[in-house]
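With one protein chain withheld, the remaining protein chains of the complex are depicted in position.
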Amino acid sequence: MSINLIIFSGLALVMVIAALFAVTSSKIMRATTLLLFVLFGTAGLYFMLHYSFLGAVQITVYAGGIVVLLIFVVLLLGKGSVDVTQTSMRRYMAGTATALTGMVLAIYLITSTDFAGDKFTAEDVTMKELGMSLMGTEKYNYILPFEVMSVLLLACTVGAILIARKK
Amino acid sequence: MEQSIFILILPLLSFLVLALAGKKMPHKLAGTIGTLSLAATAILACATAAEYFAAGRNGAAQFTDIMPYNIAWLPLNDTLSIDMGILLSPISAMMLIVITVISLMVHIYSLGYMKGERGFQRYYAFLSLFTFSMLGLVVATNIFQMYIFWELVGVSSYLLIGFYYTKPAAIAASKKAFIVTRFADLFFLIGILIYGYYTGTFSFTPTETAIAAAGTVLPTALMLMFIGGAGKSAMFPLHIWLPDAMEGPTPVSALIHAATMVVAGVYLVARMFPLFVVHAPEVLHAIAYIGAFTALYAAVVACVQTDIKRVLAFSTISQIAFMMVALGVCTSTDPHEGGLGYMASMFHLFTHAMFKGLLFLGAGAIIHAVHSNEKNHMGGLRKYMPITHITFLIACLAIAGIPPFSGFFSKDEIITACYGFSTPMGLFMSGVAAMTAFYMFRLYYLIFWGKSHYAEQVELYKAGKIVEEPHKPHEAPAAMTIPLVFLAAVTCVAGFIPFGEFVSSNGEAYTIHLDSTIAINSTLLAIGGILLATVMYATGNSRITRVVNVVMHEPIKAAYHRFYLDEVWLFITKKVIFNCISRPIAWFDRNVVDASLDLMARAAQRLGTLVRPLQSGNIQTYCIYFLSGALAIMLVLLYIY
Amino acid sequence: MNMLILFIIIPIVMLPALWACRKEAQVRAVMVTGSTLLLLLSAWLTVDFISCRNAGNNDIMLYTASWPWYEKLNIALSVGVDGISVAMLLLTSVIVFTGVFASWRIRPMAKEFFLWYTLLSVGVYGFFVSTDLFTMFMFYETALIPMYLLIGVWGSGKKEYSAMKLTLMLMGGSAFLLMGILGIYFGSGATTMNIHEIAAMNNIPTATQYIFFPLTFIGFGVLGALFPFHTWSPDGHASAPTSVSMLHAGVLMKLGGYGCFRIAMYLMPQAASDLAWIFIILTTISVVYGALSAISQTDLKYINAYSSVSHCGLVLFAILMMTKTACTGAILQMLSHGLMTALFFAIIGMIYGRTHTRDIKQMRGLMKIMPFLAVGYVIAGLANLGLPGFSGFVAEMTVFAGAFEVNDTFHRTVTIIACTSIVITAVYILRVVGRILYGEPENEEHKKLSDATWDERFTIICLVICVAAIGIAPMWVSSLIADGTGNVLANMFP
Partner (left out) sequence: MTIPAEYMLILSAVLFFIGVFGFFTRRNLVSLLICTELMLNAVDINFAVFNAYCHPDRLEGYIFSLFGIGVAAAETAVAIAIIINVYRNVHSIHIKRLKNLKH
């Protein structure tokens, strides 16, 4: 058992347990905090893939931005944010059944499929390479999505302000 | 003959004017318009008839039919079309005179009778409409035109019977009259359709080939047509509407339900007479038997009625039946060889129109005077109403068949014709004629003789038994007496008209000659009937009457209720048709036909309710469905590949 | 410019005009102008058509034109008229025109009412001028849909139920119809949608006809109140507002008869002659059954609705007899029934607007209170029971005479059974007349009511004139129609 596998197992365990508690906890604050663990775990995975920039973005945007926002809103809403009512048993069962079926199906598919190749090289993507790819205009360059993304973010900002604004 | 079109146009115009603008007119003006136009029509009709008869006979010494107008009104197919036109023939010329004269008299009479009535203008409008339709009926060039005007006559009769539309009895009577005759007309229509289909024409006189083509169907068609005629002419058992029709104003009864419309059936048979007598003699004889029975039945019922108009109504039924019998007993078109009945029937139609019109108008005058139809409110009126009394007496004598009044001559011809057919028929009709004399004089005595109801009332009033001062009967105004006198005069002299010269079964001149045996016999019988009536009723409540009333209690009661035919009619219409057919059908429609469709709708709705929870609006549920669906599809795909 | 297309354009132009209106007076002005134009147009069309015929133009259809629409499916907007369509267009114009006056004081939302009303008339006009299966169907649907809103919004009583029922049943009918139309189209080789071209080819296999003739006939028959698919009619008519009842019973139900004749019978003659007996039995039942049901109804509109079932049954009955006279009679009956029943519904609506009841047991002596309406009712009644001098008589007689031309026991028997309806009609008409118009007024409230207003009088007078005109001088309209029916039948049985 290599060290990588051990780290991965540890991360996976933490993520799954945190995720499970996050979706079942009746306290939102707790759920949000647990979500943070999942997000960190994900960042860890990215690092393991040697996608360090992605991992960094994951931590800054998700952990630094989104979770903070969530916590902020949970605090803002106070009591209203408590999940008071219990879900009906039927829905619980249906949800579990569907999720489990889906999971089993997905795992079955993943294990039974032979992916095209296992060319993992453990090389970091350089910032220059990434920057060229994001800003380039040739094939496999993504200036247009990048710009669309920026517009989307702008729209979101404006929209969020507009929606949350007091009448 | 071209002027003949105005005979139709004038009454129609007068109807339109009165119907559209009548409401704004003063009564006098409306009455004048109606009467004047009718007077003009009468003059034209007489002139036309005179011209027609003056034009003389053709080479075969027969009057020919003249058709001054005939247009294709509604083409049906290549061969058949409904025509409209004017046909002049001896009988239509005769009918023109009868209708216009009686109608004119009724118009004049109504000026007095209907004075001040609400709806006076409407009344005159309807009268004009009726006259128009009746004239159209008699001048019809073909059977379908006749049917068209037949219906119009029916509706004007309906409107006039229901003239007092606030009176429930009048409403019921008008409805009944229309529906019963309409029912009969259904057969008439089917008869016409059969006739038209097989002979290829609606004409009264189809060609020999057409008749041959129709073959055995022709008698059926003619029988069906006769049923239509029986409805209008109140033959048993379709007569039930006529007595009730007396709910209309009395002049209307005189015009429509005594003199003109009710003889339409007779006229119809006479119109089709050549076909009947040659191709369907058995139908003709059936008509004779139906007529004979009706005559007897009506006479019996007339003997016990207390409402004077009803007595007259039943006497009308009886007299029309006489005409039918006269037509029915014909065996050939030759008046000398068994075709006498045709002439006799038409003659009787003519004289009957006059004296029955007179009787009704007289009755109207009486009702006008005493404000009641019931015999109990009359009696002893001869002192108060001399003119009415005399004219009424003349009419009674005429209808009873006492020479020299017109009824004697025509009825005598009928009875001669009956004897020519068979002796039992002759004897039977003589008997009915005697009954006629009896019930008419019963009526006469009850009205004009006996103890005065007014006098009784006055006594009671003086004794303080009744509060209201009785209304004194008075003679009718001039507008009413003039028609009475005129018609009485006609009744006196009409018997001497050489009627056979104008109308006979084959169009040739026929000289009326009285068979002295029959004449004397029937006169004696009539006098016998009158004497019996005198004994029983002249002095009011005689002993014989009382005895008869006691002995014959049950039959009299049955006859008074017209042998319960009206109850049967009511039972059939109200109970059977309404409750046993119409109601169940309506129920069936709502609860079976409609319900089955509703059931389908409800089933669809149920189905909708079943799947409705799927569409709860809950996004989470949708997500579950969505994912489950996607998973299911994936599983299926996995299973397949 | 084709004259016929104007029949579609004028109402379509009226729609935005109505939309733009702000005041009720403007709405009325638009409606009166538009419907008057249509009336004049159809009058002119009639005159022009007759003069064309007199000039010796013997084409089956006059004023034909065709604009391709969707060429892959051979769909075109083809128009053309023969005597039958001309008569129907005239009828439609009269009813639309008088309907405007009958709903002169409609409240609330007069503008919206007239918008739907005009849309409805677009459908009806379009249906009568088209000669293309698809466009006919399209216009047919256009005519049906507004009915739902017109009844559902402006109706009375159980209006939602009735509107839903009516729409569902008629839509069910059009589902059949659509199948029938597709069957005809593909059965004839899918080369054209034009009914005359299909008829001329006459190549639909008999087996196909056996399937699609009943479908098409029932599809149209639902609208023509064919037993047992007539039950929408009493409820629908009872709930509909006056002018909608008029238009619906007067014109829309005629779409059924017209379609049965023009599409079902014309295009599938073999099946029509072989299967006619089934439908003859159904229509005979309609005729007698409708009349008998009417006797025991107590709601004025129900009585008239059942009477319509009876009379429209007679239309289909006559069509199925397949003789020229009977078919002419059928079209005459459509014309006559359209006018009469519109008159009836107009008057009933006016009476209802005053007394707020249609129960005949609660009304009495209306003749004294509102003589004009009462006289109108009597006239309508007399016309309905087939009094000579009114259109009903002419139509019925032509139908019966035509039906009698078929010489076999079955046809004879059903004809005689159908004939009995004229007696039954008299019974229910006179029952109502005697019950509500005659007698002394009993209800104190009713005594205060007023007689007809000028617009109501105008409506009634217009319709009475039309009914009487056909009744008094039937030859011109009869020959106009006979021209069309003759051609159709000649094509069916060459």
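We just call them A, B and C in the order they show up, numbering each chain from 1.
Keep this in mind: a contact is a pair of C-beta atoms (placed from the backbone, for glycine too) under 8 Å apart; a residue touches a chain by one contact, two chains touch by 3 or more.
Computed from a predicted structure; not experimentally measured.
Put simply, the hidden chain is in touch with A, B once you look at the whole complex.
The chain not displayed touches subunit A at residues 2, 4-5, 8, 12, 15-16, 19-20, 22-24, 28, 31-32, 35, 38-39, 42, 45-46, 48-51, 54, 57-58, 61-62, 65-66, 69-70, 72-74, 76-77, 80-85, 87, 91-92, 94-96, 98-100, 102-103, 106-107, 110-111, 115-123, 125, 129-130, 133-134, 140, 142, 145, 149, 152-153, 155-157, 159-164, 166.
Although one chain is not shown, part of subunit B still touches it, namely residues 617-620, 623-624, 627.
Criterion: only the chains that are shown with their structure count from here on.
Taken as a graph of touching chains, this assembly is arranged as a line, each chain contacting the next along an open chain of partners. Of all chains present, the one whose mean CA position sits nearest the global mean of protein CA atoms is C. Ranking every chain by how far its Cα centroid lies from the centroid of subunit B, the top place goes to A.
Centroids of subunit A and subunit B (each the mean of its C-alpha atoms) stand 102 Å apart.
For this pair, subunit A with subunit C, the centres built from the Cα atoms lie 68 Å apart. Residues 91, 94-95, 98, 101-102, 105 of subunit A are the ones that touch subunit B when the two sit in their complex. Subunit C makes touch with subunit B in their complex at residues 165, 168-169, 227-228, 230-231, 234, 289, 292-293, 295-297, 323-325, 365, 367-368, 382, 385-389, 393-394, 397-398, 400-402, 404-405, 407, 415-416, 419-420, 422-423, 426-427, 430-431, 434, 437-440, 474-475, 478-479, 482. For subunit B in complex with subunit A, the residues that touch the partner chain are 620-621, 624, 627-628, 631, 634-635, 638.
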